[in-house]
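The structure under discussion is supplied below as structure tokens; questions concerning it will follow.
The complex is shown incomplete by one protein chain, all other protein chains being positioned as in the whole.
Moving on, here comes chain A:
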Amino acid sequence: MSSPKGQTIDLASLSTQQLSQVKKQLDDELEHLTNSFTQLRAAQAKFRECLRSISTGVTPKAGDKPILVPLTTSLYVPGTLADKENVIVDVGTGFYVEKSTKDATKFYEGKISELGANLKDLETIVQGKSNNLRVVEDVLRQKVLASSAAPTKA
């Protein structure tokens, strides 16, 4: 994140110790990025679930069919939807906005595609990082092999 860009160092010129440090840093970065990736995925799934709930639950098609409202995880009471056209959407930071189901669907679709774009960006970054990591590991392995093959030379 803070490493200066546009500065190239020949990996072969680094010592084993430095190389393992670089490897550790890359490992950490990769782990962090992968975690973010999973989190984004989870968020996307959550929005998808919202979309599905709207399309199956809050439509005029649902009619006056009774629904069971969970009061606790094991206690349900019957009820009917008072408003089949509007839903209240969490837009973040504690604000909620009343939207028509159409607008809400649009809102969630926007969120999903936004996250999708982020996921794609992140994926390319993760791939680049794993490539870097592989190269560093290769060089490190060669170094270790070379030094164990010719210990007297060092």
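Methods note: contacts are C-beta pairs under 8 Å (C-beta built on N, C-alpha and C of every residue); 3 or more make two chains touch, one makes a residue touch a chain; residues count from 1.
Simple rule for what comes next: contacts and distances are computed from a predicted model.
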Hidden subunit of the complex - UniProt protein name among "Anaphase-promoting complex subunit 11", "Vacuolar protein sorting-associated protein 21", "CTLH domain-containing protein" or "Prefoldin subunit 6": "Prefoldin subunit 6"
Full-complex contact with the absent chain, from A:Thr93, A:Thr124 or A:Ser148: A:Thr93
Touching residues (missing chain, whole complex) on chain A: 88, 91-99, 107
